[in-house]
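Complex shown without one protein chain; remaining protein chains in place.
Right after this comes chain A.
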Amino acid sequence: MSIIQIRHLYKTFGTGESAVHALEDINLDIQEGEIYGIIGLSGAGKSTLVRCMNLLERPTSGTVIVDGKDMTSLSDRELRLARRNVTMIFQSFNLLMQRTVLKNVCFPMEISGVPAAKARKRALELLELVGLSEKADAYPSQLSGGQKQRVAIARALATDPKVLLCDEATSALDPTTTASILGLLKDLNEKLGVTVVVITHQMSVIEEICSRVAILDGGILAEQGKVEDIFSDPHTDAARRLVYPGGVSIQQYPAGTRAIRVAFNGGTVYQPLIATLAIDLGVKVNILGADTRNIEGKAFGTMLLALPDDPNSAAKALSYIRAQPNVSAEEVEYHA
């Protein structure tokens, strides 16, 4: 069953000649209990799209149905109630700086009229869930970025929402902290069954936790589908730009070239993958494109490798790469 259903959504800012079409004819179905990714470059309209889901932005036209309710038709009061069901976390955390961690988590319960003692008890449980019990009486300014986002997550879960919207929730965090926050989101999704919508400009985030993904490009939904399908077989330019390292595309090479996309998800950099492949297995691969970074001794990023023509060596190379810890690889399909 789809928990979020978006039909023919348009959002235009301004009027006349200065009008900006932020979103055009978006159609989207997000299933209950899944982790859905929306990716795009900055200015693609992803923040506007996610804000149309809880109506922080009112769509110019189209329908947004969340958990069976048509959000655009609700009265102010009904909308406030509905928002407790679709909560949100942000890139800049947006915690109340003059309140303790505990009081921040109590905040949504306070405004929905939960008795103070009950709210406190629930807030402590939530802090335990995100692993921050010992910080209950601290103030946000005393926390690290990752800890602040954990508090924000606890706060967002306080009203038992069906959907958690994450607007670039890890973009202000370093890779290690990002991984731990993504892990937490995945964990909460499994434990609580909360549907998670992830907005990001980083392919690695999608790869890490999402089951399905939509690619937004210039306010238009360029492509959507299962993450592995889009990764192995991107159909649009927008998708290719995001999927292939440095924008390199297999299309630039002769037909019949077999290529794989290798993703490094934080394994050690002291593991010379390509060299081992060549020396130990005697398989030579050609690096078509690479965008990898060494962060605190860990490798992150992607590579596009051309496999040898010989099917045996190609299979050997693929199975060798797939056997490495923290490395994943998919074959990229060729389009004429």
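Note that in this section contacts are C-beta pairs under 8 Å (C-beta built on N, C-alpha and C of every residue); 3 or more make two chains touch, one makes a residue touch a chain; residues count from 1.
Simple rule for what comes next: contacts and distances are computed from a predicted model.
Novice: Which listed name, "ABC transporter permease", "Class F sortase", "PadR family transcriptional regulator, regulatory protein PadR" or "Cytochrome B oxidoreductase", is the one UniProt assigns to the chain that has been left out?
Specialist: Of "ABC transporter permease", "Class F sortase", "PadR family transcriptional regulator, regulatory protein PadR" or "Cytochrome B oxidoreductase", the absent chain's UniProt record names it "ABC transporter permease".
Novice: Quick one: say which of A:S2, A:S92, A:T292 or A:N326 touches the chain that got left out.
Specialist: Checking the options A:S2, A:S92, A:T292 or A:N326, the one contacting the hidden chain is A:S92.
Novice: Using the document's definition of touch, tell me which of A:N54, A:T170, A:N189 or A:Q224 contacts the absent chain.
Specialist: Among A:N54, A:T170, A:N189 or A:Q224, only A:N54 touches the chain that is not shown.
Novice: Name every residue on chain A in touch with the hidden partner chain.
Specialist: For chain A, the residues touching the absent chain are 54, 56, 79-84, 87-88, 90, 92, 94-99, 107-108, 110-112, 139-141, 152, 155, 159.
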